[in-house]
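Just below is one structure, and these are the notes that go with it.
With one protein chain held back, the other chains of the complex are shown just where they sit.
This part shows subunit A:
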Amino acid sequence: MANVSTLNATGAAIDAVRTEIAAGPRGKKPKKVLSRRNIMIYGILGLAALYYLLPLYVMVVTSLKGMPEVRLGNIFSPPMEITFEPWVKAWAEACTGLNCDGLSRGFWNSVRILVPSVIVSIAVASVSGYALANWRFKGSELFFSVLIIGAFIPYQVMIYPLVIILREIGIYGSLTGLVIVHTIFGMPILTLLFRNYFAGLPEELFKAARIDGAGFWQIYGRIMLPMSLPIFVVAIIIQVTGIWNDFLFGVVFTRPDTYPMTVQLNNIVNSVQGVKEYNVNMAATLLTGAVPLIVYFVSGRLFVRGIAAGAVKG
């Protein structure tokens, strides 16, 4: 009996110690929401966001106003009467030179330039990046260095020779010519991107596939390609936005009826005849910028997911 009571006493003592522990700070340290640090961080972020969003706001608002309202000059005030007239006009009626069918012509030209350029450049660059990473051949390092140097040469230097080359081949002024130019200029950065990505994949996977008897294309198509979705998304983002936003090559290598959207936008906005239709210009600019914007929104998410999936080691 005496033993039992001692045990109980010890139990009580332990309980006492427990309550004593509970009195002090315990677990996670509480964080203040309105700390100086948080105010600084969110304040600066908010200001930066405002700085970048304000012009966009002005553009959207102006594009939804009629010309009389624009002339009032209150660029920050929301439209009193919302009208989509400027958008319709920008897309289908605005005049550039002799054509009066709006930006739609430029849009479809741009699409016809964009799709083959993106597909061809990524296809070629991914295969050459894979070859450079996994099938080292004599001089492959030199080849790679030359390619990288290519990325640093200013475009302007190459424009005149390219014009002559395309003229001699007989495709100057056609969309094919511009597609070829875009493909070539996308090559250095894309090859670098793909080479580094493939070099980062475990070399043993490649060796295992070789022992399994797979050849160059089988390893590329069945082992490497399914593992490299994230880098393809990155490449697509780079190429789509880059080619869509391109102005220089578009204006040099095409003719008025094959002008891409950016060139046409410039021609609409900078036209010197008649009244400056700010609302139409804003709508046209937003229309032209919509494609890269959509690409960022759609693939941005995929892009993050791709990176996250790659981070979880298989």
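By definition in this document, a contact is a pair of C-beta atoms (placed from the backbone, for glycine too) under 8 Å apart; a residue touches a chain by one contact, two chains touch by 3 or more; residues count from 1.
Definition applied: contacts and distances are computed from a predicted model.
**Q** UniProt protein name for the omitted subunit, picking from "Nitrite reductase (NAD(P)H)", "Multiple sugar transport system ATP-binding protein", "DNA-directed DNA polymerase" or "Cbb3-type cytochrome c oxidase subunit"?
**A** "Multiple sugar transport system ATP-binding protein"
**Q** Please pick, from A:Val120, A:Met187, A:Ala214 or A:Ile238, the residue that touches the omitted chain in the full complex.
**A** Only one of A:Val120, A:Met187, A:Ala214 or A:Ile238 touches the chain omitted from view, namely A:Ala214.
**Q** Considering the whole complex, which of A:Ala94, A:Ala133 or A:Ile223 touches the chain not shown?
**A** Here the residue in touch with the unshown chain is A:Ile223.
**Q** Considering the entire assembly, which residues of subunit A contact the chain that has been omitted?
**A** Against the left-out chain, subunit A lists 202, 204-205, 207-214, 218, 222-223, 226-227, 312, 314.
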